[in-house]
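What you see is the complex with one protein chain gone and the rest in place.
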Amino acid sequence: MTADDLVSLRRDLHRTPEPAWREFYTTARIVDELESRLGDELAELHVGPDALAGEHRMALPGDAELTHWYEQARTAGVDDDLLERLEGGYTGAVAVLERGEGPTVGLRVDIDALPRTESDDPDHRPAAAGFRSEREGAMHACGHDAHATIGVSVLERIAESDFSGTLKVFFQPAEEVVGGAKSMAESEHIRDVDSLLAVHIGLDHPTGEIVAGIDGFLAVSHLEAEFAGESAHAGGHPEQGRNAVQAMATAVQNLYGIPRHNDGATRVNAGVVEGGSAANVIPDEARLVAEVRGKTTDLMEYMKRRTRRVLRSAAEMHDCEVDVEPGAEAPSATSDEALVSIVADVAGETPGVERVLERDELGGSEDATFLMRAVQENGGNACYVGVGTDHPGGHHTATFDIDEASIGHGIDVLAGAIERIGRERP
Amino acid sequence: MTADDLVSLRRDLHRTPEPAWREFYTTARIVDELESRLGDELAELHVGPDALAGEHRMALPGDAELTHWYEQARTAGVDDDLLERLEGGYTGAVAVLERGEGPTVGLRVDIDALPRTESDDPDHRPAAAGFRSEREGAMHACGHDAHATIGVSVLERIAESDFSGTLKVFFQPAEEVVGGAKSMAESEHIRDVDSLLAVHIGLDHPTGEIVAGIDGFLAVSHLEAEFAGESAHAGGHPEQGRNAVQAMATAVQNLYGIPRHNDGATRVNAGVVEGGSAANVIPDEARLVAEVRGKTTDLMEYMKRRTRRVLRSAAEMHDCEVDVEPGAEAPSATSDEALVSIVADVAGETPGVERVLERDELGGSEDATFLMRAVQENGGNACYVGVGTDHPGGHHTATFDIDEASIGHGIDVLAGAIERIGRERP
Amino acid sequence: MTADDLVSLRRDLHRTPEPAWREFYTTARIVDELESRLGDELAELHVGPDALAGEHRMALPGDAELTHWYEQARTAGVDDDLLERLEGGYTGAVAVLERGEGPTVGLRVDIDALPRTESDDPDHRPAAAGFRSEREGAMHACGHDAHATIGVSVLERIAESDFSGTLKVFFQPAEEVVGGAKSMAESEHIRDVDSLLAVHIGLDHPTGEIVAGIDGFLAVSHLEAEFAGESAHAGGHPEQGRNAVQAMATAVQNLYGIPRHNDGATRVNAGVVEGGSAANVIPDEARLVAEVRGKTTDLMEYMKRRTRRVLRSAAEMHDCEVDVEPGAEAPSATSDEALVSIVADVAGETPGVERVLERDELGGSEDATFLMRAVQENGGNACYVGVGTDHPGGHHTATFDIDEASIGHGIDVLAGAIERIGRERP
Partner (left out) sequence: MTADDLVSLRRDLHRTPEPAWREFYTTARIVDELESRLGDELAELHVGPDALAGEHRMALPGDAELTHWYEQARTAGVDDDLLERLEGGYTGAVAVLERGEGPTVGLRVDIDALPRTESDDPDHRPAAAGFRSEREGAMHACGHDAHATIGVSVLERIAESDFSGTLKVFFQPAEEVVGGAKSMAESEHIRDVDSLLAVHIGLDHPTGEIVAGIDGFLAVSHLEAEFAGESAHAGGHPEQGRNAVQAMATAVQNLYGIPRHNDGATRVNAGVVEGGSAANVIPDEARLVAEVRGKTTDLMEYMKRRTRRVLRSAAEMHDCEVDVEPGAEAPSATSDEALVSIVADVAGETPGVERVLERDELGGSEDATFLMRAVQENGGNACYVGVGTDHPGGHHTATFDIDEASIGHGIDVLAGAIERIGRERP
């Protein structure tokens, strides 16, 4: 792919962001691109229920939501046959290139967007240059548009190289809700992978910087709490209400106040709240979507225990009930030195790469850890690579954007590392 | 109208609840009923922009919302010509019956529903008897379906009586958002009204009880607060966020903690909250719809001042901005003795009425006070009549329902009082 | 007593304020004054355990506190014999004047001060005129210095009048903690009282105004909550703490947020808080002294129930225990019309009294209601009289003071009413 091709694909995906398990257009676009560029060279191209272990998908949205995005993809011109295979939230794909004897190398890229509105500030380049999100309330605010582009291009590059072995690229859905990796980690496709690379762009590293091995993934757990009280006329009988919003507000205040822990970093966020029906009705229901994280699984469990205590007591304080639904979870993981040193070497020789960090901490979470652990438990190696990019707004904010030059750096480093892995069988 | 007619009309309205300014079907149904029952006997029948002073409508919903309900009404078979006159939220009607010399008597009934889901418990009669709400998320949980029915029937009854004078019935939209009465109070229709009656069913009084004059309306004021902060990755950079949900939760906790006041009753309610976009994003926006009330306008103003202080400080605490949009307001009012004694007398002679209370306190708010004050300021009298009904659930709750026998009591008392007013010109 | 005598006694008491059950000097000063002015004319003068039913004393302070104030009284020169009779918090006195046949009239005055520091602002008259509190942290901020003075003077005045019957003056301790009246209401002294008057100065009424009968006493209940958690090094192991101060702060926020009640006024106050030991230790204990009130006893019970729920849940939220100790309570009461009309008549004829209100609402609480109810339950009458006084600061604030002219108004009205009761036996 030419540099123009890369920009063009990335911008088309950026314009059409689709949140977790709703990547209908995105998957189709990737499949089209692979078929037109690689055609019969691909040994296998799995989409739909074949691509993942469906029963392990987590954090699936409701039917209405799935249908809405499905229909949008149809309207956008996605081929009906392909679309039907994705129906019900079977998004994502696994592409396999067989190139003779050698190790099986995996590359994982995630493809989903976030449920947030993109900035329309003229200083925001996607707005100025005409590739701002065309999907209301959704945005590629974490660079997965670039990841998908890298995945396609690396396949093409390896197909043209003298790599010996097998390359599998996992186009993974639903990373943002910590929902997709597990279903790929439980599928048959991961079983024979000897070395797995995963990639993320940005992460506060500037263009020209590569982090060979990222560690410090926070274990993460999502949950949803529904508070149920009793409504009443807010003017006539406030005392007859059991106020679910008051319970939720008490919970939010105290969730952020869970004590810090000496064993390492913890996190808590009340990310989505809603409740009540009208100004003059004491609210009888409220909903809270939250997440907790910990540097280790134990720390995540500590946060979960304290969170449940807070939710339960806040409900009780206002004579409400609370139902806490556990959500998706991901463990932590580490990058293996064998792969880290290969990536560092290759990066050091890559044009445009000015600085190589051996290791850095993520300080966030990633469900790639499911895939990394699966490979490591099978005796293989895994490595999570960071590709620096100048990003004006922070990850997950309305003004996030990338420096498109860094897409090329990612492709060069990853393709180079895959070739080296083919040779060295680490 | 026969008792069956009354039940049938009330249940049809109950089945088709429409919230404030969205009473398209409801208005059309009332107009149809009036035309088929009274036809040319009506001197005037105002609908659409003619029925009210449009620029004084408060708390109008957005266009998308209006369109959604408009289209639902069309689907339900409302006549296109009539519907067009209501377009843009010009709901409600004023019907005028001229019967020779005599005073102009007004009767105000409100017709809107609440934005809440009706119970589907089999013990809830509308569910059991098949007239539960067919509009998702909307419900007649305050008896306005009965009020509209009473309005139609009283017009018919007076048309058949020997009442001398003019009767105007105000089918008022948008009471629940305190949004409709002002636009009728500012219209020409109220100017020549000498005596105004308003009516409410229930209010914790059982079937067979009539309250001749209700007082103690709490002055009320609505507001909407939008908190704006800054999003950030909740795992990666929680410190970079400015958390709008945390600000809102702090506000909710402290709003309910505004000190009680020695001068009389006050109220506060955070009726609707929402905020945030995803579990892993520090929320950059949150919205709060609240109301405050006071036994006097001064007490309401006290609550408004304290509320603004809480909202402002809560935003500042979390480095957010807050924009507070004032909403609808209604004053307090009192029932005039001249009318109260007439209503009490008539009620005392009405079959089925077992107990008459001269006076009672509402303890809630009502925008009927705008109309009462308008008439009183013109030198006329006003009286707010309570019609007892056994109601299993409280007002504004999912199991609210009425005893349909009380509809007849309301019609008898009001029609009787109007006839007496015609004779006595109080 | 001359006007100068009145001012002199009131100022001496003002200078020596003693909180509940610590009125050693105050009681002694009253006893001295009575003995020197009335001597053998008094049929009985009860002090110490004889004056009240000791086992019904509520809200007694600890021994250390009692000893501290006892010793201060000794240092101030109180006679040892008398002091010994008061030991252990048996403060207050009952003086009985027998003047032949006739009804037994009671007059109740309270004598305790508040635990607060008096203003030393030169604009505060007690500071400017040299009779500011000499007891650190205590102040007559509610006029009980004037009440005690009135009690003494009325006795003297009746002794000089042609009143026929018996007069008992109850110099009651510990009103501010709602702790003293019950022990006098349970004593034998109240049993034969036919008519009881109680008096309060100020209450936002100006000098020259008399309220013949005060009603609207809020029922009140005190409580003390002790939160117990677990300490930990705040830097080293914050997660090992169970934070009692965090629990208490959550409780305070939610106590003030207990829903208002449609049946009438309620109150809640977290009046005293303390907790923790050092900046670098997670607090393992915290204490909260609170009170709730209600227009009726039912409303007070509603507030108690909600308060207990808040305290319990706040403790649980932070994995703490809470021990809730119920404190003193007082019911509500009403003034009997028979006495109200006598007081109103007398007040109307009293020089200096410019305005007489038949009735007014207190809007606060008073344990005089125990005595009023005791007399009423025995078939007698009771009446709570308000004596207006210009007071620059509000009751219970650091700048409260009275207009000393109003002391005379109180004496004239009460003595006049007692004489009239003697004649009319209402």
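Residue numbering begins at 1 within each chain, and the chains themselves are lettered A, B and C in the order written.
Heads up, the rule we're going with is that a contact is a pair of C-beta atoms (placed from the backbone, for glycine too) under 8 Å apart; a residue touches a chain by one contact, two chains touch by 3 or more.
Quick caveat: nothing in here was measured; it's all calculated off a predicted structure.
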{"item": "Among C:237, C:304, C:359 or C:420, residue touching the chain not depicted", "value": "C:237"}
{"item": "Residue among B:56, B:125 or B:260 that touches the chain left out of view", "value": "B:260"}
{"item": "Contacting the left-out chain in the complete assembly, out of B:217, B:302 or B:370", "value": "B:302"}
{"item": "Option from B:99, B:237 or B:359 whose C-beta touches the chain left out", "value": "B:237"}
{"item": "Residues in chain A touching the chain absent from view", "value": "253-254, 256-257, 259-260, 262, 265-268, 363"}
{"item": "Interface with the unshown chain - residue positions in chain B", "value": "236-239, 241, 243, 246, 250, 253-254, 257, 259-263, 282, 302, 309-310, 312-314, 316-319"}
{"item": "Chain C residues that touch the omitted chain in the full complex", "value": "114-116, 176-177, 203-204, 218, 220, 222, 230-238, 240, 243, 245-246, 248-250, 252-253, 256, 267, 269-284, 286, 289-291, 293, 327, 362-365, 394-398"}
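Just so it is clear, only the chains that are shown with their structure count from here on.
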{"item": "Inter-chain centre distance, chain A versus chain B - centres from mean C-alpha coordinates, in Å", "value": "47"}
{"item": "Chain A-chain C separation of Cα centroids, rounded to whole Å", "value": "67"}
{"item": "Chain B: positions in contact with at least two other chains", "value": "253, 256, 267, 363"}
